[in-house]
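Note that one protein chain of the assembly has been removed; the remaining protein chains are unaltered in position.
Right after this comes chain A.
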Amino acid sequence: MAKLVLEKVEKRYEGFHAIKGVDLAIDDREFVVFVGPSGCGKTTLLRMIAGLEEITGGDFSIDGVRANDIPPDKRGLAMVFQTYALYPHMTVAENMGFALKMAKVPKAEIVAKVSQAAAMLQLDKVLDRRPKALSGGQRQRVAIGRAIVRNPKGFLFDEPLSNLDAALRVQMRTELVKLNKELQTTMIYVTHDQIEAMTMADRIVVLNGGIVEQVGSPLELYNNPANLFVAGFIGSPKMNLLDGEIVARDDHGAQVALADAGVVTIAADGIEAGPGTRVTVGMRPEHTMLAESGPIGGVADFVEHLGNETLVYVKRPNGGMMIVKADELAGIRMGDPVTMAPRTDRASLFGPDGRALIRRTFHLH
């Protein structure tokens, strides 16, 4: 149970402004993911919430109580570290029960809580082992179990899956989301992996250079990126970004003349910019179609057959690359000339400042 509110939160080191004023309200039971490239401040922000880093500006509150100066051990939050940070000289059971033991919880209660958490995390058979004798996935679960037994107000995860192999990572992803529903607790999860963010989050916070670029549900971010940074960061393969200029507009959309290509029409309910505005057109690979004749031309530079889909890497005349997600039967070979057209209803437009020009609402079913 915790509602966490950050208001104009800042972190300044000597000569370095790591967090430049973050406003964010995290609701009780919400699963929020901080995502961004390395050095964007996501881990710093998490550590500030945990109390491991001092907040040098702004206000942070837990359930309405200002928490800037509350030491980490009094905040009632639990943290799971990337390196797991297990106590190497203790068994799994001792690791999980340590905080309770230090808090002088009766032994019987500790045993009950530890075995309950162990059962939930499938650790019941390794309770007597030391961390050294565990696999990566088991260590990870011990770290989570150590957090669970304390029944914290909220969980903070710092890239907890990045040391696991790919298969285990996918499995743990779903387990963590299930855990969030089962425990009904607020969770904040830091990752640099946008796929983790997309698959796990109720809401994603995209951070870049110490500022919040956008906050929203995974699909909001995917369909309506607020700016070029989010557009490029969320989605894999990356969104295709092409420069152009608006040549005409009406109530239903705009016509954009692309540099080195023809004119494309972008559907929109309303556009805040008139003809002559320099814009960037964003088209996701799956919203870029190969067409008999299209406004955008190029040569298939590389073709990836993934079975369920085919990725065509197209080299444009100006040297830029575009990625098209094509039908597996497209029959494109390397070196083939290609023409493409955007799905006009799914393309995005960004103004000269990099901000999205169109804020359409998608009606998702």
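Keep this in mind: contacts are C-beta pairs under 8 Å (C-beta built on N, C-alpha and C of every residue); 3 or more make two chains touch, one makes a residue touch a chain; residues count from 1.
Please note the rule applied: contacts and distances are computed from a predicted model.
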| item | value |
| --- | --- |
| From "3-isopropylmalate dehydratase small subunit", "Carbon-phosphorus lyase complex subunit PhnI", "HEAT repeat domain-containing protein" or "Carbohydrate ABC transporter permease", the hidden chain's UniProt protein name | "Carbohydrate ABC transporter permease" |
| Contacting the left-out chain in the complete assembly, out of A:42, A:113 or A:146 | A:146 |
| From A:98, A:189 or A:350, residue that would touch the chain that is not displayed | A:98 |
| Selected from A:62, A:77 or A:347 as touching the chain missing from the view | A:77 |
| Chain A, residues in touch with the chain not shown (by the definition above) | 50-52, 71-79, 81, 83, 85-89, 98-99, 102-103, 143, 146, 150, 156 |
